[in-house]
Each structure stands twice: as structure tokens, then as C-alpha cells.
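Heads up, one of the protein chains got dropped from this complex, but the rest are sitting where they should.
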Amino acid sequence: MKDRFNLYRFASPATFYPLAGTLIPYFAAISVIFGLAGLYLGMLVAPTDFQQGEGYRIIFIHVPASWMSMFIYLVMAFWAAIGLAFNTRLSGMMAQALAPTGALMAFLSLWTGALWGKPMWGAWWVWDARLTSELILLFLYIGYMALTAAIDDARRADKAGGLLLLVGVVNVPIIYFSVKWWNTLHQGSSVNLTKSSMAETMLWGMLLMAMCFWMYSIAVALMRVRTIMLERERNTDWVKAELGGQVAGGKK
Amino acid sequence: MIHWNSFADFLAMGGYGFYVWGSFGATALIMAIEPIMVARNRKTTITRLQRQMRAETRAENRNTAE
């Protein structure tokens, strides 16, 4: 009973807004710490890969970016499901705050994949199953953002976007499977971006970088959700108090 | 512990310098610009909402004065 109460309390924007405000610096700091440790291990300590030379070091950002792009989409779908099932205000805002970061992660994954592919495959772009699926994921992000941006009414935008996310998340495995099938039929490239046999320092470097990307995404999404909250709840007392405080602070 | 012999070696990345630094550079750039954009968006939103709020209170005061 107490748990429930607390959850509902944090689900209300008026309590979540200041909470997010205090949490952002911590997430940002943790992200920087993980990032420095990951870069130290990955860029300075990790040995040369016997197959790919030093070029393999791109995986220290390529893999975390790909993971985050997929993970963020799943998290958005999770928020969408919560929002459609329980009609909570916060969930739609969270999904919208996460989308641009997820799209950027998908873009980074493609960019680093291209820069890795040029020396390894000899081409900037190869229709490899993973890269192709990542490109389609980027399209799904863009579709979601375009839909929510086109709807003026915030509640409808949340719900329509949420439904699109759920349809998308059901389709992602089907799309991935079909792209994989298509790729094997057309003889895809055999060199893989990630390999199973990896030195321990490489693995640790990658995991640390993944943590850095994760914490970064949380920090940026929380920053974005705070702005969305102010905009959406501009007629409530707590936003008026918040903005009034900002005016007084500015005049000091 | 450190894998590299010299800073020049580190920059060259065994001949893959362009690709490795191109990847890391783009990532660093995006991770620097995104928070700045979000923060700027927040600032403009706050000033816009405050302007709206002041306009509303002014309108209310005028109404009560009449």
C-alpha cells in the first residue's frame, strides 16, 4: 500500500519535476566517470586486435550506441504501454523526451558503422543485416517524432505515439528476421563488427562505455522531460510557482 | 600498462586514425551539442511561459480595475 502511494506520488509531474532536477547532475557525473574509465581502458590499455588492428576501437562507441538505440526504443514502448493502460500523464512525456536521444544513438551507430566498414569491408555502406536494421530503427524513431510533432493536442499525441510505438515494437523482431533472411540469401559480408572472442580489457571497456551512454541518455532525457512538463502543465499552480521563482532568481 | 609508445602512435591508431577519430569526434560532438540544445530550449521555453504568465496577470488586473 505504501509502495503504491509512493509510486503515484512520483508519477505526478509536480513531484517528479524537482526530483528529476536533483538527479540530473548525479547521472551526468556518473556518465562522465564511466566514460573516462571506459576511454582509459579502451583507448589506452586494451591491446591491438589481431584481425582488425587498431580500427576495432570504434566498437567502444559503436556497440554502446547500437545497444542504447534499441534499448531506448524498448523503454519508450514500455512507457507507451503504461501510458495506454493506466492513463498516466508522465509516461507519454517520458517517451517523447527519450525519442530524440534514441534517434541520435541510432544515427551514431550508423555513422560509426560506416567509418568501421570503410577500412574493414572497403565500403562506407554495406547492406549488412545489422546496419540495415539499425537504419530501419532510425526510420521508426523519425516516424514517431514526426507523428507526435504533427499532433497539437498533447494527450492525443501521447496516445497516438504510444500506439505507434507498440505497433513498432511488435514489428521490430519481424523486420529484423526478414532483413536477416534477405541478407543471408544475398550473401552478406562475413566479417562481423563484434566478435565473440574478445580480450577481457576490451569487454570491460565496452561495458563501461555502455554504462556511460546509458547514464548520459537518462540525464538528457530527464532534462528534456522537465521542459516538456513546464510546457504541458503551464496552467497549474506548481508551474506558476516554479516560473515565478525563476523570475525572482533572475532579478537578484 | 599503457599500450602506446608515443602520443603520435596514439593519434595514428595504426593507420586507422581517420576512422577511429572520425567516430569518436562525431560522438563527442553530438554528446556536447545535444545537452546544450536541450538547455537552450529549456531557457527559451521558460522565458516564453513567463512572458505569457505576466501578460495574463496584467490582463486580470485590468479586468479587476474596471
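Which chain is which? They are A and B, in the order written, and residues in each are numbered from 1.
Just so it is clear, a residue touches a chain if its C-beta (ideal position, glycine included) is under 8 Å from a C-beta of that chain, and two chains touch if they have at least 3 such contacts.
To be clear about the criterion, contacts and distances are computed from a predicted model.
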| item | value |
| --- | --- |
| Omitted chain (choose from "L-serine deaminase", "Dessication-associated protein", "Phosphate transport system permease protein PstA" or "Heme exporter protein B") - UniProt protein name | "Heme exporter protein B" |
| In the full complex, displayed partners of the excluded chain | A |
| Contact with the hidden chain (one of A:30, A:164 or A:199) | A:164 |
| Contact partner of the left-out chain, one of A:19, A:36 or A:142 | A:142 |
| Interface with the undisplayed chain - residues on chain A | 136, 139-140, 142-143, 146-147, 150-151, 155-156, 159-160, 163-164, 166-168, 171, 174-175, 177-179, 181-182, 185 |
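Operating definition for what follows: only the chains that are shown with their structure count from here on.
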| item | value |
| --- | --- |
| Chain A-chain B separation of Cα centroids, rounded to whole Å | 16 |
| In the complex with chain B, residue positions of chain A that touch it | 43-48, 53-55, 57-58, 61-62, 65, 100-101, 104, 107-108, 111-112, 115-116, 118-119, 216, 219-220, 223-224, 226-227, 230-231, 234, 239-240, 243-244, 246-247 |
| Chain A-facing residues of chain B, complex | 1-4, 10, 13-16, 19-20, 22-24, 26-27, 30-31, 34-35, 38-39, 41-42, 45-46, 49-50, 52-53 |
